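Here it is, the structure in full.
What you see is part of a larger complex, with each chain still in position.
By letter and in written order, the chains are A, B and C; residue numbering begins at 1 in each of them.
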Amino acid sequence: MSQVTPETVAEIEELTPHDGIGSPKRGWRQRLFGRVTRGAGQHWSVPFLVLVAFIALLVIGPILIMLQISLQEGAFGASTGYGFEAWREVMANSRIRSSLLTTINISLTRQTIAMIVGVWLSWVIARTDLPYAKVLEYGFWVAVFLPGLTVTLSWIMVFDPFYGVANRALEALPFIQNGPFDIYSWWGIVWVHLVSGTLPVKVMLLTPAFRNLDAALEEASRSSGATSGQTMRHVVIPLVAPTLLVALVLGTIRSLEAFEIELILGTPRRIDVLSTEIYRLVRRSTPQYSTATVVGMISLVLMLPAVVFQRIYTARRGHATLTGKSTNVPRPLGKWKWPTFALIASMVFIMTIFPMAMVIMGTFMNIFGRFDATPTWTLDNWTTILNNRAFTGALWNSTVLSFGTAFVAMVIFSVIAYTVVRTQLKGRVFLDYMVWLPSMLPGIVISLGYLILFINVPFLRPMFGTMSILIVVAALGAMTLTTQMVKASLIQIGAELEEASRASGGNWFYTFRRVVLPLIAPTLAVVGVLAFSTAVKTTGHVALLSTSRNQPLSILQLNQMADFNLEAASVVGVFILIGTVGVALVARLLGFKARG
Amino acid sequence: GDDAFEEEIGGDTGVTDTDTDTDTDTDTDTDEAAAGTNDLGVAGSWDEIVAAAADEGELVISVHRGSGYEDWCQEVIAAMADYDIDVDCTANSPSDYVGRVIAEQQAGEFLWDLVVAATGNIQASLVPIAGVQELGPWLDVLEDESIREEDNWVGGLVYSDESNRVFLHEYVLSGGAYVNTDLLGEDAQPTDLYDESLQGQIVSRDPTNVNGGSMSLAWFLAQPEFGEESLRELVHDQRMVFVEDPSTMLQWVADGRAAVGFGANVDDLEDLQDAGLAENVIQTDWAQYVVAYGTAVLADNPNPNATAVFLNWHLSQEGQQVWTDVTRFNSSSRRVGVEFPAPDASPQYDDMSQYPPVIGTAEGTESVERVNEIALDG
Amino acid sequence: MLRLRNVEKAFGDVRAVNDVSFDVHEGEILTLLGPSGCGKSTTLRLVMGLERATGGQIEYQGKVLDSDDGFVPPHKRSMGMVFQSYAIWPHMTVAKNIAYPLKLRKRPKKEIDAAIERVLALVGMEGMQDRPGTKLSGGQMQRVALARALVYEPKLLLLDEPFSNLDAQLREHMRAEVKSLQRRLGLTVLFVTHDQTEALSMSNSIVLMRTGRIIQVADPKTMYNEPTEQFVRDFVGHTIILAGELVGVGEQTARVRFPSGDEVSGQIRHRETLEVGNRAEVAIRPEKVQIHPCDSGASGVPAEVEVVLFIGNHYELQLKTSWGLEFLVVVGVEREWHEGERVIVELPPEWTQVWSVTDIDGTEQSSAQRQAAMEGVV
């Protein structure tokens, strides 16, 4: 009787499906970290632990470094010892406290609105017979890639209290004296955020989740007498909860980090958020890294409970919604079909067509938004950029950077996600938590941590000054998004679909390639494209790591921005836009093809 | 305090380690008294230096971020190619750059040869920890003797502070108040700003931000008749409005949304006026300030000979002319004989006392920080 | 109570339901029967309102539910449905799955708990309240699905193969429960099943469908004994078909000669197509055939026993006639039969039917073709 070799054992054990559900009597440890060791349950794998350790180095390393910096007293580089000076200073600072409140307020408002509208939008797009649903969905994608600054200025043109066209139009009405809109306000910030990113990103992320939902589950609810709203609340939303939560937590993290819109729109009213505080601190003549780091840490601490909650909830409630019997019947909208279409199409217009037109137009304008300038139109912006000798190199670097990042994100991180969801390997829960960290400190703060890490770790040192370091850092930036979204979409896929492949004789890799990958392809396409566009637009993370040899377009754009040459910067933005839109189109086509 | 400070630098830079590796036998950074006798790591005669520079074959420069500096990089690359030196010239925002250099140096990595940029951040962060070297000894080895001569530089060989590390080769005149002539007269004076009717009518690039309007407002601090209290009054009681970018500020003034604005440069105004806009806006000759651009050699720089060759070119009249020609619109040079593209918009080098402390010097930094604080209060 | 008129549903090119009209009366059990893929589930889904018909009209309790002019959404139809795929909500426990329709109707918690307990006992799953919906066996899921539809006692129950994964005992029990519930509450049931026993024993009437169309609507007995078409005859119950030549056509009966020379007579179906000399089919239900040992002297068709299958309460014999035709008959267990034994098959004329030969594609393909297909595979 021949015995099984240990290798085979290891190979399979890794891949034994697991479920996150346990008996109700579990302690906090189990709730936080999933099931505890029990005989055949969890197991070790050395290569996997090496991977975990490597990722821990890249992820926790910079955070520890930042923690150390936050404890340094005195100016950066001339520290006089360790203490809690920076922490005390931040805690005592009433400005920072009020910024913190504003941050929480703005983030929550944005996320709440975006979540509600986003869920509705993506459900309609994915699950009903909305005409041109795929085109509209793509419209939301494009909105995400538009350069935020130009979009902000476009909205100023509409809602400026003095010359904004919306106000002017309203003032033309007899009973309105002063147009009611003021873009330089709390709601102005919320609005621009919503239309320029928060909402479209939600649509991007959620639509695939709704697609992977067995229509029968919804139908069963409606047959039980539930209205669409009740079905949404009790069945659809709980079922896609893993994805919703990831999108929500990630969105919140992102909104804690963003500062460009707040800087422009918040300054006149002195609306400050944590991220603008950080920005100001590191831009001081003696950069206040300690204090900036402390402020950054605050947002990390703010987000931790959300992350822990997200994981516990998902582990307890993650359920397959796509099984081996799934049906996919779009829900007829009936008489609402065309009104819904009109509504969503106008949203796409507001979020995509209008700002995109403004961005492109802006590159040909002498002064952005000033139609009264003479000449109004010019090609100078284009010639400036195209004649810039660094341009070709930067274009190439950006291409390498963004494709590299998207590749790493899609390939490596989806394997990590798979490991976390479908195996019992020791360390996977730790990995799962760790994956959140890279996005939890603002790029502008964490980039210093990366710098210090990369020059101090001997085997990372050679990457310094090459493209690879930018790819690694940009990929780390995309890590949370990719891993968590892919994880959420894997949770949706019934284990039997994989089992059927393995029963047919497919090994793990074949199964992954032919069954798992196509099923998560729509999500993968989304995160791949988002990773691509983040990498191509990245500034904060890579600012300290790029040199003239590996400088990407986004840094070149920064050089234009340093002179407030918005028009020329927009030209670079258009290149970035064209690249991302093109890649997104290809990704969608491939994603849908893979999915059939 | 001081002891700990010294120790920190010595320890963290790990200079002793590097020394054994790189043949430099003296500690450049810790012992200032010894700096004069410091061996820079350059070869003996100029010819030898040039030869050694070609051997090094490389030079790493950081330049200020913004328009023209990339073009300057191309000029440097071209010029240094004659010496078989391959130049890696990167544009960096100075505030990013200092953090980066400090981190690198603390890890024992000395990657940069030179930095050419607005000196504020370098003065504030790198000079105190000797992240940049004393420049005098470098000037001494240069072939071009004219560089060393005080007379060839307006005001002499001026450094950002007495440690003589950052050589200020250029002063740029910036700032001024921008006045809407329709609302205020062409000869509006600073005292006019305190009129009650101007409450909420004064706009400034956000002075809580170092690079914002704070430098123009620092002018008020430097004037005996104004000073800190009246600046506070101007910012707070007159309900100064802050905006993020200069173009918006100027457009607000031009459109009459504000009567006066701070925090732009004359090129910003010129851009608008070239486009037929903001023709009712003038730049005042008050509230102007000077920003210093400096050249410094980084501690333990990797390519000393190439550095010397570069300095020999850069600080020559020819090099300075190139700098002036390709960098900002209103750039200039302290080098005698260099022609300025916009002489009217350049500082009057012969009478620097009319300006507030030069930004980039120790005092300049301090006054800007004070404006920051005042703006942040309240 | 429920009335379908010329209902049609097309999925692109596929016409899943085509010109379907039937009525379901209050308190009756109507069964949709038909080969896999014939449109049974689609018809139920149209009645529930999960799909919108592409043509025709559905009325319920006098109201038009679905027509060109309007559409009533499922939640307003007050029907209950068991899905062929169960559609158990994976995020809820068994109890929550079942409680859902009651919670929607805002029943008090106590009542809900009691109802859950009752209905779980009814499906034989007591004590499984807190099991997550995903941790159930196939049959348990099916029972939960049934419980969920029964718990709120909708006036019209749509059951799509609700017992397919239950064992015989449980299935019988559930059948009895549903029938009893239906009687007590006066429920109307629209039932889909692939189990003929179920269809014949439970229904008040049967709608037999094929590729989206209705073939015959009748009560069970009529459908079994008086099929209007060969397809019905072959689909409902077993039929032995022996082809031969028509040698005599009478008023009611006809005579057919088999290749072996034996002749039988039977009742004529579809007289108009029968002509002496043509080929004809002799059809008889297997249970009507009498098998006699070959030495018994009975008259009929001689055959050999090829396979003996034991089915518990009876045997199935596969017989082969002398000219090579194979067929199955069902015989009691009073006597043992042996493979290889020669027997006489008696066809009582009153149960024997004579049909003309037409294309039989009831199951989309003749068995000969299938046989060929299968040989290919092995």
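As a working rule, a contact is a pair of C-beta atoms (placed from the backbone, for glycine too) under 8 Å apart; a residue touches a chain by one contact, two chains touch by 3 or more.
Quantities reported herein were computed from a predicted structural model and do not represent experimental measurements.
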{"item": "Number of copies of each distinct protein chain, complete complex", "value": "A x1, B x1, C x2"}
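Heads up, the rule we're going with is that only the chains that are shown with their structure count from here on.
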{"item": "Overall pattern in which the protein chains touch one another (line/ring/star/complete/other)", "value": "line"}
{"item": "Centre distance in Å when chain A and chain B are each reduced to the mean of their C-alpha atoms", "value": "37"}
{"item": "Centroid distance [mean C-alpha coordinates] between chain C and chain B, Å", "value": "90"}
{"item": "Approximate Å spacing (C-alpha centroids) for the pair chain A, chain C", "value": "53"}
{"item": "Sites on chain A at which at least two other chains make contact", "value": "none"}
{"item": "Chain B to chain A touching residues, read off their complex", "value": "1, 4-5, 8-9, 60, 65-67, 69-71, 73-74, 88-91, 93, 95-96, 98-100, 102-107, 109, 111, 120-121, 123-126, 128-129, 131, 206, 208-211, 241-247, 251, 255, 257, 268, 271-272, 275-277, 365, 368-369, 372, 376"}
{"item": "Chain A residues within the chain C interface of the complex", "value": "21, 214, 216-217, 219-228, 230, 234-235, 238-239, 241, 317, 319-321, 325-327, 329, 332, 334"}
{"item": "Touch list for chain A against partner chain B, complex", "value": "75-81, 95, 162-163, 263-264, 267-268, 270, 280, 282-287, 289, 366-368, 370, 372-375, 388-390, 448, 451-452, 455-456, 465, 543-544, 546-549, 551, 558-560, 562-566"}
